[in-house]
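One structure, pasted below without further comment.
The complex appears here without one of its protein chains, the remainder shown in place.
Letters are used for the chains, namely A, B and C, taken in the order the chains are written, and counting of residues starts over at 1 for each.
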Amino acid sequence: MSPQSFKTSLRVTWADTDAAQVVHYSNYFRFFERTEEEFYRYLGFSFLDFRKRGLWFPRVEAFCQYKKPARYDDLLEVELTVEELKEKSAKLSFRIANKETSDLLATGYVVVVAADKESGRATWIPPEIVEKLKPFCK
Amino acid sequence: MSPQSFKTSLRVTWADTDAAQVVHYSNYFRFFERTEEEFYRYLGFSFLDFRKRGLWFPRVEAFCQYKKPARYDDLLEVELTVEELKEKSAKLSFRIANKETSDLLATGYVVVVAADKESGRATWIPPEIVEKLKPFCK
Amino acid sequence: MSPQSFKTSLRVTWADTDAAQVVHYSNYFRFFERTEEEFYRYLGFSFLDFRKRGLWFPRVEAFCQYKKPARYDDLLEVELTVEELKEKSAKLSFRIANKETSDLLATGYVVVVAADKESGRATWIPPEIVEKLKPFCK
Partner (left out) sequence: MSPQSFKTSLRVTWADTDAAQVVHYSNYFRFFERTEEEFYRYLGFSFLDFRKRGLWFPRVEAFCQYKKPARYDDLLEVELTVEELKEKSAKLSFRIANKETSDLLATGYVVVVAADKESGRATWIPPEIVEKLKPFCK
């Protein structure tokens, strides 16, 4: 059975662009993050829930490959897949396409670690999160 | 005796610009804030010191008038004056000029309130801060 | 007859926040702008259409009054009204509320000028735009 993916749409706003009249390269990472946030909201939990439980999820790696530029007013579709799910970390991969033309614009990933808020140490991803992530795993 | 002003320089970076090939209008407020931070550093205190003492300094008003656009790579000079100093708030005004051409690019202000971190209520600006701000008051 | 207003919703994302765990004060101006963009899209034109016709709409003033902080994950409702419509400029005012609690978080405005892209000079707002803006005027 192929893994599920999670998709969300977002509109490029003027503030996302730079003087090359394309989306600034750092903002794709913000698009990844907004998608991750929507994904957690869809699964029924949020960064804030995690934090209340003394957990946070710092990124330890981030990567993006840029294929074609996104421009102001473009409607983007971002697709998230759980590329790898380990005991203490997850690798989330992303594909950003232009929703109207279907052109692939960028692909990338972030590696997120579960960490104890006090000690800063890596810790186990709680089992109820693992359960919810499984259908999205490759 | 005319008031002292505090001046600092900053370079426009690519990420500050937007697709109109000028600095995005929201970023002037970030330039104001960086100047304010440099000013506090110059006076010998920082946002962090304040926070440790249970104080924070939320902005309650912000205004900017845009005269001429700043562009990528421009070297800016930002001048800060204490426009008004009250018991619980201060109005800091800013002038942003192109340092090479001396063209005035923007003027504006922020009103900052001293607030108790727990209650969120406005509180007195500590006397040692008031002393240090006085020479910069109009 | 009371003026129409235009409303849109937006979700506070992690990147909008700062170390005070509230939305950074400069980002309210980005929320204003996103609302303006949605408004133009709703009216059937975009910044890009304008630019193709040699017109652009630089901001000459921006103001925001902060009432209560917006926080990560808050769902905001932004309301836009055309406060003033002149031959060459428009003053757009905004109210940002928490959509769930209805708390008013911020109010503000931007003054936008129609300008000729080549000369940079202020110019007439095209009549078809004026027509579409009228129902939203105070």
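What we mean here is this: a contact is a pair of C-beta atoms (placed from the backbone, for glycine too) under 8 Å apart; a residue touches a chain by one contact, two chains touch by 3 or more.
Everything quoted here is computed from the prediction, not taken from an experiment.
K.L.:
Using the document's definition of touch, tell me which of C:Tyr28, C:Tyr72, C:Tyr109 or C:Phe136 contacts the absent chain.
P.N.:
Selected residue, touching the omitted chain: C:Tyr72.
K.L.:
Which is it among C:Ala15, C:Leu43 or C:Ala122 that touches the chain not included here?
P.N.:
Final answer for the missing-chain contact: C:Ala15.
K.L.:
Tell me where the left-out chain touches chain C, residue by residue.
P.N.:
Touch set of chain C with respect to the missing chain: 14-15, 17-19, 21-22, 24, 26, 71-72.
K.L.:
What chain A residues would touch the chain not displayed?
P.N.:
Touch set of chain A with respect to the missing chain: 20, 22, 25-27, 29-30, 33, 56, 58-66, 69, 110.
K.L.:
Given the full complex, what residues of chain B touch the hidden partner chain?
P.N.:
These residues touch the chain not displayed: 11, 13-15, 30, 33-34, 37, 41, 46-48, 72-73.
Everything that follows uses one rule, which is that only the chains that are shown with their structure count from here on.
K.L.:
Which chains touch each other through the most C-beta pairs?
P.N.:
Comparing chain pairs, contacts are most numerous for B-C.
K.L.:
Going by C-alpha centres, which chain is most central here?
P.N.:
Answer by centroid distance: C.
K.L.:
Superposing the C-alpha atoms of chain A on chain B takes a rotation of how many degrees, nearest 5?
P.N.:
Rotation angle, to the nearest 5: 180 degrees.
K.L.:
Would you mind pulling out the distance in Å between where the CA atoms of chain A average out and where those of chain B do?
P.N.:
Once rounded, the distance between the two centres reads 34 Å.
K.L.:
Round to the nearest whole Å and give the separation of the Cα centres of chain A and chain C.
P.N.:
Computed from C-alpha means, the inter-chain centre distance equals 28 Å.
K.L.:
Of all the residues in chain B, which ones touch at least 2 other chains?
P.N.:
22, 26
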